[in-house]
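Input: a single structure, listed below in structure tokens.
What you see is the complex with one protein chain gone and the rest in place.
Per-chain numbering from 1; labels A, B and C assigned in written order.
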Amino acid sequence: MKRQFTITSQPIDEAALLRGRKMSDAMGAVIYFLGVVRGTEALDKKISAIEYEAFQKMVEHQFNLLFDEMEKRWPIESVRLVHRIGLVLVNEPSLWVEVIAPHRGEAFASCQWLIDEMKRVVPIWKKPIPG
Amino acid sequence: MKRQFTITSQPIDEAALLRGRKMSDAMGAVIYFLGVVRGTEALDKKISAIEYEAFQKMVEHQFNLLFDEMEKRWPIESVRLVHRIGLVLVNEPSLWVEVIAPHRGEAFASCQWLIDEMKRVVPIWKKPIPG
Amino acid sequence: MRVQIQFYSYFKDFTGCAQMAETIAEGNTLAELLKKLFQRFPRLAAMEKSMLVAVGVDYRPRDYVLKDGDEVSLFPPVQGG
Partner (left out) sequence: MRVQIQFYSYFKDFTGCAQMAETIAEGNTLAELLKKLFQRFPRLAAMEKSMLVAVGVDYRPRDYVLKDGDEVSLFPPVQGG
């Protein structure tokens, strides 16, 4: 399984990432997931941005453990993931994930699993910035 | 819910579709699904392309019924779907779907539901072209 | 009373036809129309169970009563995506 992980303080360049997509003839499903900063953290408070903090060395290691597990569970050909740190404005993506698999069932299941697990073990934290 | 449906014999211009994305500040999740033509329909036969045939007037109506149901079930802000007809070469996407929702659970569930239902009721057929 | 009939996908090969017109009696149902077609096209009859049937742009049950000018579409299970 090809794996690519990037943590960046720059905006996510979706178009460039799309151009970088590589998949073999045996693959039939591609999923992209974007996590986007919402203007309402709760119903009662508006925010203008979220500041993301990461324990980077551990983030990378934990993602690699998740990718190892993903590879065991599903016949994924490729996973690419980008997570922003620092200030991410409302309406901008903080997370970009691409999963390439033979069939859609595997693509959906593994992508959801990866994001669920990320939210459980990958050391990244949010701080809402009031609007 | 914003809805956009396109049936086309041209390659899907993902970059242009990305540039056309619009979402409000209340949305936190975007999913893209690409269905891509595989070189192996079964293990034993290689193909070079799939020819898609559609009963277009009914395709449009059936997608609208599905979008109506989607709108009732989930708080989706926008769904856009492109399906190719005619010859689609191996490794090219035949289907492109975008779903924009407040949270990832709704985005994943509704996108999977839409594709499952499409494969049940939308009158499009495949004819594999031997390689 | 006349109805139009359209065949899609490999049903066109089974019937050698994409579109045809058929004269039916007042009050005839889809089931009665299909029975006639199955006599004419035996390969279609073999697909009876999995066949999908629409009138206009909506799926209709076999007991649907046909109206003059109805456009009936017959096709195998769909395979979009």
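In this section, a residue touches a chain if its C-beta (ideal position, glycine included) is under 8 Å from a C-beta of that chain, and two chains touch if they have at least 3 such contacts.
None of the values given here were measured: they were computed from a predicted structure.
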item	value
Neighbouring displayed chains - absent chain, whole complex	A
Contact set of chain A toward the excluded chain (per top definition)	35, 52-55, 57-62, 83, 94-95, 115, 118-127
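Going forward, only the chains that are shown with their structure count from here on.
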item	value
Taking each chain's C-alpha mean as its centre, the one farthest from chain B	C
Innermost chain, taking as reference the mean of every protein Cα atom displayed	B
Distance from chain C to chain B - Cα centre to Cα centre, in angstrom	27
Inter-centroid spacing, chain C versus chain A (mean Cα positions, whole Å)	48
Per-residue overlap in chain B, given as positions that touch at least 2 other chains	35, 115
Contacts with two or more other chains, residues of chain C listed in rising order	81
